[in-house]
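What follows is subunit A.
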Amino acid sequence: MLLTAIVFLPLIAGVICMLAPDRAARWIAAVFTGVVFLLSLWLYFGLVATGSPNFGSVIAPQWYIDVPWINVVLGAFHLKVDYALGADGLSMTMLILNGLLSFLAVIGSWKIGKRPRLYFALLLILETGVMGVFAAFDLFLFIFFWEIELIPMFLLIGIWGGARREYAAWKFLIYTLVGSAFTLAGIFLIYFQTGGRDASYQHFTQTAPSLTGSLPFFGGSVSLALAIFLLLFVGFAVKIPMWPLHTWLPDAHTEAPTAVSVLLAGVLLKMGAYGLIRICLGFAPHGAMEFAPVLGVLAAINVLWGAGASMVQKDMKRMIAYSSVSHMGYVLLGVAAAAAIGTANINFRQAALTGATLQMFTHGTITAMLFFSVGVLYEKAHTRDIDVFGGIGKRMPMLMLLYSVACFAALGLPGLSGFVAEYLVFTGSFATLPVATIFAAFGVVLTAGYLLWMLRRSFYGPLNMKWDWLTDTTVREAFPLVALGLVILFVGIYPQPIIDLLTPSLQQMVHSMSALAIH
Partner candidate 1 sequence: MSPVEFVPVIPLLPLVAMVIIFLVTRPLDIAAQRRAGLRPTGVSGGHNVGGATAGHEQAETHGSGADHDEHDDHGGGHGHGGVTTFWGLAGAVVAVVAMVGAFGLALAIFFQFLGSPALQKSGYTVHLWNWFSFGPLHYVIDFRVDTLTAIMLIVVTGVSMLVHLYSIGYMAGDLGFSRFFMELALFTVSMLILVLGANILVLFIGWELVGLSSYLLIGFWFDAAPPPAGSDLPYPPPAALKAFVTTRVGDFAMLIGILMLFVTTGTFTFTTLNTPATYQHIDQFTVTVAMILIFCGAVGKSAQFPLHVWLPDAMAGPTPVSALIHAATMVAAGVYLVARFFPLYSQVAGPQSLEVVGWIGSFTAIFAAVIALAQNDIKKVLAYSTISQLGYMFVGLAVAPTDATGIFHLFTHAFFKALLFLGSGSVIHAVAGNQDMRKMGGLAKYMPITAVTFLVATLSISGFPLFSGFFSKDAIIGEAFTYGQANGNFWFYGLTLFTAFLTAFYMFRLFFMTFGGRGGAFGGFWGNERQYRGEAHPHESTWTMTVPLILLAFPSALVGFWSINSGFANFLTAGIQTYDNPLFDPLTYVGVAVALLGIGLAWLVYGLEVVPARVFTSNPVGRAAYTVMINKFYVDEFYGWVIQYIALGLSHGAELFDTYIIDGIVNGSATSVQRIGDATRRTETGVLQNYGAAIFGGALIIALAVFIATGAFVH
Partner candidate 2 sequence: MVTLNSFLVLGALVFCIGLFGALSKRNAVAILMSIEIMLNAVNITLVAYASAFQSFAGAGHGERLTGQIFAIFIITVAAAEAAVALAMIIAIYRRRSTIDVGQINLMRW
Partner candidate 3 sequence: MSLNIATVAFYVIAIVLVGSSLAVVMLRNIVHAALFLAVVFGAAAGVYVLLNAEFIAIVQVLIYAGAVTILVLFAIMLTQNAMSRTSSPFSGQAWLAAIISVALAAGLIFTVGSSQMALASPNASANLANAINGGGTVARIGQLLYSPFDYSYVLPFEIASVVLLVAIIGAIVIGREE
């Protein structure tokens, strides 16, 4: 019931927003997203309060609800879709992240002037879609919410975006749809290959090891598990985004309004990573193990490619967008390392997978903070061109401080959450994929280079008198930044709670995979 409320409360609020007067829409959105955020925290603290918290695993998720929804039998064809929601540690972190970022996104778009009712309604519907993806425990329900999320995002970019918004919106939509067509095919394949009667996660987790055999493929043959893995993965790879399927991201980010960029980078990319870990890794472990070396190479390319491209960007948002590509590479690396076949100790695999998951969370907060910072600047100066600024740190010391915190968190400074995640990924992945890890680790140098270079060009140096009139952040603008900064600092210093939350789910995945490796 709690999960149902979390998933559908934003939708209800969206409808109310549409009916309410323009001035009230943002208040409604703020109150409801705030309530949803508190509910998502309740997911966690409600369990902690029981004294011996069990954060659940795929087999035994918490707050589980399962209601039959669609049940079609046509001869041998049996389509069964359940309204199954649950939360294990993996989902819970993502639900909390989405709750937090949606709330902050509403605060961050307080000044939206163009059709505010529709804007906030779409933001809320988006929240429903994303919450549904993370809470779904039925594969068809998952893809249902996955596609629902597209529509509000498409409209948000297409209506409130910048000059090339339509191009960006279409690019986003078509890229994602093409990708999710493959994912849907993969879902049908795995559904019918595992009996075709049950699409619940628990079912796939139990039947996944039995997925052996091969499929004919253009004269040759491909193993069934790998086929399932790759089909499912294409959609997630687009969303993550993985090189070379990443070019929609810079365009979408550049054109999207601030709060939408925040959600796009903060939670939508995490949907891809979540799908990769939960579905690809969890339900097609054989395939993941076969594909892991390639995935490791792709991860390293992602990191270096994203970082390199960030280096030469002129637009701040575009630069941060490419940095997201780079940082999501660490997630891929962690996943690849967890799945890679080798003699490495199981604990290293778990460290890598935990690091990847933690990186999802931390990157969500860090990149959101970066985008909010750029948003504050853009709202005042109406430009994001790095080189036209200069010395504005003098006029905006508060923004400079917060922006710098975000940048340092992104480049993996200890004490801030980015370091914990990256370090964890590296320590885990070096055991199984040393070469890919070395290349990926060079990303930390490049990251420092482009982020600090950007700060140096925009905030350092003598004040460009053109910007003499700029004013520092207001309390309303600083609120999301400070809130995110505190989260980043907390996770950076004391990450244990979040690791404890993740461990039960990930441990099970890693153990089942290494059990496969032995056989």
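Picked so that all candidates are chains of the complex that A comes from, given by their letters.
Points to keep in mind about this one:
Here is the rule we use: a residue touches a chain if its C-beta (ideal position, glycine included) is under 8 Å from a C-beta of that chain, and two chains touch if they have at least 3 such contacts; residues count from 1.
These numbers come from a predicted model, not from an experiment.
Although all of 1, 2 or 3 belong to the complex, subunit A touches just one of them, candidate 1.
Residue ranges of subunit A in contact with candidate 1, taken from their complex: 171, 174-175, 244, 246-247, 250, 305, 308-313, 344-348, 350-351, 354, 391, 393-395, 397, 408, 412-415, 419-420, 423-424, 426-427, 430-431, 434, 437-438, 441-442, 444-445, 448-449, 452-453, 456, 459-463, 465, 468-472, 494-496, 499-500.
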